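Only a single protein chain was left out; the remaining protein chains are all shown in position.
Letters A and B name the chains as they come in the text, with residue numbers starting at 1 for each one.
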Amino acid sequence: MTAWLSVRNVVVAALLTFLVLVPVLSSFTGNLFLMTLFTRIVILAIAASSLNLILGYGGMVSFGHAVYLGLGGYAVGILAYEGIGSAFVQWPVALLVCALVALIVGALCLRTRGVYFIMITLAFAQLVYYFGVGLDRYGADDGLTIYRKSQFPGLLDLSNRAQFYYLCLLLLMATIHVTWRLVNSRFGLVIQGARSNDRRMQAIGFPTYRYRLVAFVIAGTICGLAGALLANHTAFVSPATMHWTRSGDLIVMVVLGGMGSSFGPLIGAVTLLVLEEALPVLIRIITFPFIGQMAFRVAEYWQIVLGPLFLLVVLFARGGIHGLLARGRRD
Amino acid sequence: MDCWREGDVTEALLEIEGLTKRFGGVVASDTITLAVPTGELHAIIGPNGAGKTTLIGELAGEIAPDAGRIRFDGGDITALPTWRRTALGLARSFQITSLFPDFTALDNVALAVQARSGHSFRFWRDARQETGLRAPAQAALARVGLAERAHVLVSKLSHGEHRQLEIAMALATSPRMLLLDEPMAGMGPEESARMVGTLRALKQSLTILLIEHDMETVFALADRISVLVYGRLIASGAPAEIRANAEVRRAYLGEEEEARHG
Partner (left out) sequence: MLLLFLEQCLNGLQFGLLLFLLAAGLTLVFGIMDLVNLAHGSLYMVGAYFAATFAAWTGSFVAAAVLALAATLVVGMAVEVIALRPLYGRDHLDHVLGTFGLILFFNELVRIIWGPAGLSLTLPAWLNTAVPVLPGLFYPTYRIAIIAVALAVALFLYILVMRTRLGMLIRAGASNREMIGALGINIKLLSTLVFGLGAALAGLAGLMQAPIQTVQIGMGENILILAFVVIIIGGIGSIRGAFIAAILVGLIDTIGRAFLPDLLRLVLSSRGASTVAPALSSMLIYLIMTVVLVARPQGLFPVANK
């Protein structure tokens, strides 16, 4: 019984409770920013969870995952621009496009391993990024504004922030559950085995390439969903969404939160984005009594600790925050 | 070289014809020709660098030979990838332990069973609850004497237990033939004795190609022995013949004698 009361479970439960209550808290305190921030966090957590599938469980370091955020967003944006506002068309198109691109890119990239794989995903990310930059009709470099949210006639009104937030939260929970079932299924064990020892997997009779490819496509598709959500959230999509540094952000979330755990990506997304907002303020408050006006400048440069912090996590806390929470409890 | 037994009617399960492989200037396999009949335990011995690992690599499908053919159960498998060979019934164990360290022993073997139990594009059911996978895996563990260690993480097992697990993994794929690459490597006397017992039991139901350095084991278990020196098969026959073969003594057993007394 006491197993249920472990640190990790308590933290996760508290986090989930908080997430459910965000719109309530937001309207209670009149602080709209809270809801906006956490909508963004929840959406990126979906993207990070999809990356966790191939990175955390599958060992595939894709520096091109943000591409699917962009593709999903552009599917929604372009269709909206051309007058097709129904979510029932936009979102399936977004998923389909991402699945297709993931299939093609994956088929080429997954023939390689290790360093090669990383470099190639980077290169493909650039390819798609520059393609987006060339989309003259749809804003090119400046991006595309989306004037109307995806329409769910009669069902939902996405311009209602609370409704939209709960939709995102629901989809996040669904993603986490689906990922959990996936990794413990036959398929998931093959993926994990292939990460652990690919040579052995082949020796016992698994054509690992096929399984990896399917995982890659699944991950890309889920990320496309996040992309559609993000486009609705920001009412905007641009090639910058697909830049490889955005993929880097997703990787940071997954690793920081805890690779290869169900809630790690969510923890990572929360941590990273909350830090981004809260840390400068904290630093300013703490250092102001000591260095006065300089505190503002010092707070601006908080990002410099992120790099070394990340390196330290990689070196000493491989399981990320989730790993630290779960220490001592056999998972 | 004629490797068929006199009056043998059974077609060989594994036929190797003129297998050749060069790495730069080094000839790792020099027109190796060999046939292993069903039910035989065939040992390959030879000094270090003789090309034994290359041979296993070629048989398993990891190394593509420059020339020659490999036939398994009548079919040409020379161009087949590793996983297809396993599916056909040709399984291997690794000389340097190659397992899944973050999984338990049972998980490891269950994966091997899974490979033989239909496709794995099943995304929902918890695979660890599938009795169809767990039961045969447990049985394979029992066969090598690891039944009580089923739920221990591989990273926590001893070296000897790793070697046992290697065999269990290969067994779980329901093979017709096993390629064993130095299964006794790095084992102490007690563990070695246990391994010999395991191998002797396996002999009853499987064809085995065994690469080993431990001479006692080889002469105790093998039905026939082939000797590999610098990639070439210099002798092949019953243990007694090999022991008596002068060329073999000079090339290999002589070194063994020196190593033992030196």
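Simple rule for what comes next: a residue touches a chain if its C-beta (ideal position, glycine included) is under 8 Å from a C-beta of that chain, and two chains touch if they have at least 3 such contacts.
Keep in mind it's a predicted model, so treat the numbers as computed, not measured.
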| item | value |
| --- | --- |
| Touch criterion as defined above, residue of A:A123, A:I285 or A:L324 at the omitted chain | A:A123 |
| Sole residue of A:T29, A:T112 or A:S159 that reaches the chain not shown, by the stated touch rule | A:T112 |
| For subunit A, the residues touching the chain missing from this view | 59, 61, 108, 111-112, 114-116, 118-120, 122-124, 126-127, 130-131, 133-136, 140, 244-245, 248, 251-252, 255, 301, 303-304, 306-311, 314-315, 318 |
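Simple rule for what comes next: only the chains that are shown with their structure count from here on.
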| item | value |
| --- | --- |
| Distance from subunit B to subunit A - Cα centre to Cα centre, in angstrom | 45 |
| Subunit A - residues contacting subunit B, complex | 181-182, 184-190, 192-193, 196-197, 199-208, 211, 214 |
| In the complex, subunit B residues that touch subunit A | 60, 62, 81-83, 86-87, 91-92, 94, 98-103, 107, 111-112, 114-116, 120-128, 130, 169-170, 172-173 |
